[in-house]
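The complex appears here without one of its protein chains, the remainder shown in place.
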Amino acid sequence: MHKGWWQRKGKLLVSPMKQRSFGFKKASATTEYKSNLTFLLGATIVSVVLAIGLISLIWTPYNPISYFSKHILQGPTSAHLLGTDQEGRDELSRLMAGTWITLYAGFFATAIGIFFGTLIGIYVAMFRNVISEIIMRAGDILLAFPALLIATLLAARYGSSTVTAMAAVGIAFIPYVMRVTRVAATKTYNSDFVLIARSYGLGKLYIAAKHILPNIVSLVTLQTTLLFSVAILSEAGLSYLGLGTPPPSPAWGVMLSDSSNTILTNPLLVLWPTLAIALTILGFNLLADAMVHRLDKRSK
Amino acid sequence: MAGAERNKNFEATYLGNGYKKPSGKALVLLFALVAFSVLAYNVSSGRSAVKLISNKATTAKLDNVIVQNKSYPHLGSRSKKILVIGSSVFPPTLDPTANAAQAIDEVIDYNVLQHLVELAPNGTIIPILASKWTVSKNGMTYTFTIRPNVHFSNGDLLTPQDVVFSIDRVLHDSAYPYRDIFDVKSAHVASKNQVVVQLIEKSWSFLFDMAAYSNGVILDPATIKSLATDPIGTGPYVVDGEVNNYSISLGLNHRYFGALPNVGGVEFRYFTNPSAEDAALETGQINVIDSLATPTDASLFSSNHRKYVLISGLSNGKVQLTINNAVGPFRNKLVREALEYGIDKQQVMDIAAGGKSIVIGTDSVPADPYYINLANYYQYNISKARALLNQAGYPNGFSTTLTLPPYYYAQLAGPAIQEELAQIGITVHIKQVAWPLWLSQVFEGGDFDLTIIDHAEARDVGNYANTKYYWHFADAAQVAKQLASANAAPTKQGWIAGMHKILKEITADAVNVWLYVLPVMEVHDKGIIGLPKYGYSESFDLTHVSYGGKLAKNLIKEGYSPR
Partner (left out) sequence: MIRYLCHRLVYLTVSLVIASCIIFALIDILPGSPAEVILGTQATKSSVAVLNRHLGLDSSLYSQYLHWISGLTTLHLGNSYISGQPIAGEIASAAEVTFPLIGLAILLSLLIATILGVTGGISYRRKLGTIILGISQIGISFPSFVAAMLLIIIVGVKFQLLPTTGFSGWSQGIVGSLKSLVLPALALSIAEGCFLSRYIRSALIDVLNSNYYRTALAKGLTPVKALWRHGRRNIAVEVLTVSGMQIIALIVGAVIVESVFSLPGLGTLLITSIGNRDLSVIRDICFILSGFVLVMNLIVDIAYHIIDPRAFNDA
């Protein structure tokens, strides 16, 4: 097996000509290294977040949903490192426990979008018929229904929960994923080696599984990473509107919308979940950056 | 095909040209994040900053509000300031006879449309459009003397015919939201200034019902058509205009029969975000918050006595954990008793109401003539609760669903109750629903296990006599009989004794877990007097509001705030 792309060193892109404008330095030999650093940092952040999530399943300093009416809205103390919220619950414990719920919500939405989007995208790329045309048009129309609209309708029908909110976000992802996958899959489907496979009379399902999917898997991974951050942000926004995860759950979005009610008296309670969300998204975006770099290099 | 070129766009987007060529940013990014946190920390510790706002800035802003406000052309002078009141729910319509929403009554009732008799803020019945009334011996006939020389704001004189018209309208228009609690059989004009009202049955609450509910508003027959946008009444205010979901302006009614409030007018402004509402008060964009959404925000204002006045009083709202008496374990009285013993109501009230209320333990608030506090009927006792569950055949507890409406008290009380019931072995799953879903699923459909809701209607013990009411009380028919006999009691004492019996009985049966009285917390700029101190009427009664001045003693006694 080849080494991971971030492990390879040595081959460098050196600009053929000295660049004069705006006093740019000569393209240095460190691009690759920096991209590795990007990946490392991203991977570190994401694994720390994941680790915290895992730890929270076994241990948190306090019960994240137990409240103590005597401890309402305390600032940071040695007993409660990040203070307590408006029901006297330990903020640090909630933040930790919320990691898992937030990641789960992000994963759920992204999985819906990626799974259906990729499947439909490949289908549309491989079969040029009336059905695929209808699917494409349906995708265009689905674009006109933002996640918010879907979430509102789902919440109105079933009551708001993590599932309704994230299903809405996931459904809204589908047309985007479908389009991107379609383009990439079409490219692969029309490439020489697939043509050869087709000329052997191999089944379409076989081609899809053996040739097309492996070739777009890196693109799908990239999309997953990007959409993950969008999903986490959407969860927060929907929770704020009361369309997301219901309140006792310590999902970060819920913590944000809860604490936004007391932002004037206890602004720190807003800061913690904001930081947590920002850091997680930073981690995933850094990973995405590094992946794009890899895709770029490949296409060259 | 048509989509092809766009696919290119999306390809470009998601292949992410935007993410090309990451340069040496890793550490600096982290640094930037840290810097941002430090900045955010400093900025967001703005609690002290908030207090630094000078009074000058506030009054300057206030003046702006007045100068900018051109919606009061009929005001002779601009010397009187317009009172801007921050509130939370925009009224769906301005017609209180078409919709039960309290937000309508808050603005329109008593301020624009008046009743024959009204509730003072402390809950006592005071004469308004009826200068006096007499009751027949059998308690079935009321004779109201209509106050002379009262005009509607459009100039029409108030006549006994108008009163009869308004009462007949309730009898004949099935859309009245409170029609079911209307005991009137007929009404007719008895003389030039008298109206006689005949009741179906004797009722000790008739006057109260006429004062508290929109059934009692007196309307001008000529203006019924415009009720939804421009209700014409006899009150001290007229509706000047509304901006949907944003504000309602009330101007002064210069034909009002009493002394006009000492303000230039009133504007209700609506906020969906409580923090934004607090910020608006702090920056002088509004002068009053009619009801603080978050009890904790009281601390923001209570620490600044020089600028703000914080009033907290009780209301008719009974916040309760409603139990569906017809499903699963809750059919068993022992299980319901276990809930009563297993929930620390004081603790729940401390969390959901910031300790600003009282625990009641039954379906009655201090304003009720038959008030009785049964908070100690079930003393908080986990082991007793467990024993009861054991006795009921649930030694390992069970799991159930708590459906929460989107109200702040429910959002706060819900998790607290979930946690407390967990301690006696009942696993509670919380389900959050929007208001219409709550109405259709829980209230209409009766499809729920537990829910937390504020029963805002005053004196609603009658609900326990309704066999079809959503909590499915098994002995409702019996309570109905007792209620009828209480109402038929010859003396008020007899009625009160009868009501006490009913209250004790429903508490003994643990029909619901009555938690606490919903408190009303008002904040306003110093120097405004005459705001209502309690929430015992649905109206935010602004009849006696004034910038400065001194409030008459009798008004203070009736519950208008002297400061």
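Chains here go by letter, A and B, matching the order in which they are written, and residues are numbered from 1 within each.
As a convention for this text, a residue touches a chain if its C-beta (ideal position, glycine included) is under 8 Å from a C-beta of that chain, and two chains touch if they have at least 3 such contacts.
For clarity, every value in this text was computed on a predicted model and none was experimentally measured.
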Visible chains in contact with the missing one: A, B
Contact with the hidden chain (one of B:N149, B:N245 or B:T491): B:N245
From B:G139, B:P177 or B:G494, residue that would touch the chain that is not displayed: B:P177
Residue ranges of chain A at the interface with the undisplayed chain: 15, 17, 19-22, 24-25, 137, 140-141, 143-149, 152-153, 156-157, 176, 229, 233, 236-237, 240-241, 253, 256-257, 260, 263-264, 267, 270, 274, 277-278, 281-282, 285
Touching residues (missing chain, whole complex) on chain B: 1-2, 4-6, 8-9, 12-13, 17-21, 23-25, 28-29, 31-33, 36, 40, 43-44, 46, 49-50, 53, 57, 61, 68, 70, 90, 92-93, 95, 98-101, 174-175, 177-181, 228-229, 243-246, 269-273, 275-277, 279-280, 282-283, 285, 434-437, 439-441, 443-444, 455, 457, 468
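The rule is simple: only the chains that are shown with their structure count from here on.
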Between chain A and chain B, centroid-to-centroid distance (C-alpha), Å: 42
Contact set on chain A toward chain B in their complex: 30-31, 34-35, 37-38, 40-41, 65-67, 69, 72-73, 86-88, 133, 136, 140, 155-157, 159-161, 176, 179-180, 182-184, 219, 222-223, 226, 242, 246-248, 260-268, 270-271, 274-275, 278-279, 282, 286, 288-290, 292-293, 295-296
Touching residues (chain side chain B, partner chain A) in the complex: 1, 3, 6-8, 10-11, 13-16, 19-26, 29-30, 33, 37, 40-41, 44-47, 50, 273-275, 278-279, 282, 293-294, 296-297, 299-300, 347, 350-351, 403-404, 406, 408, 411-412, 414-416, 418-419, 430-434, 436-437
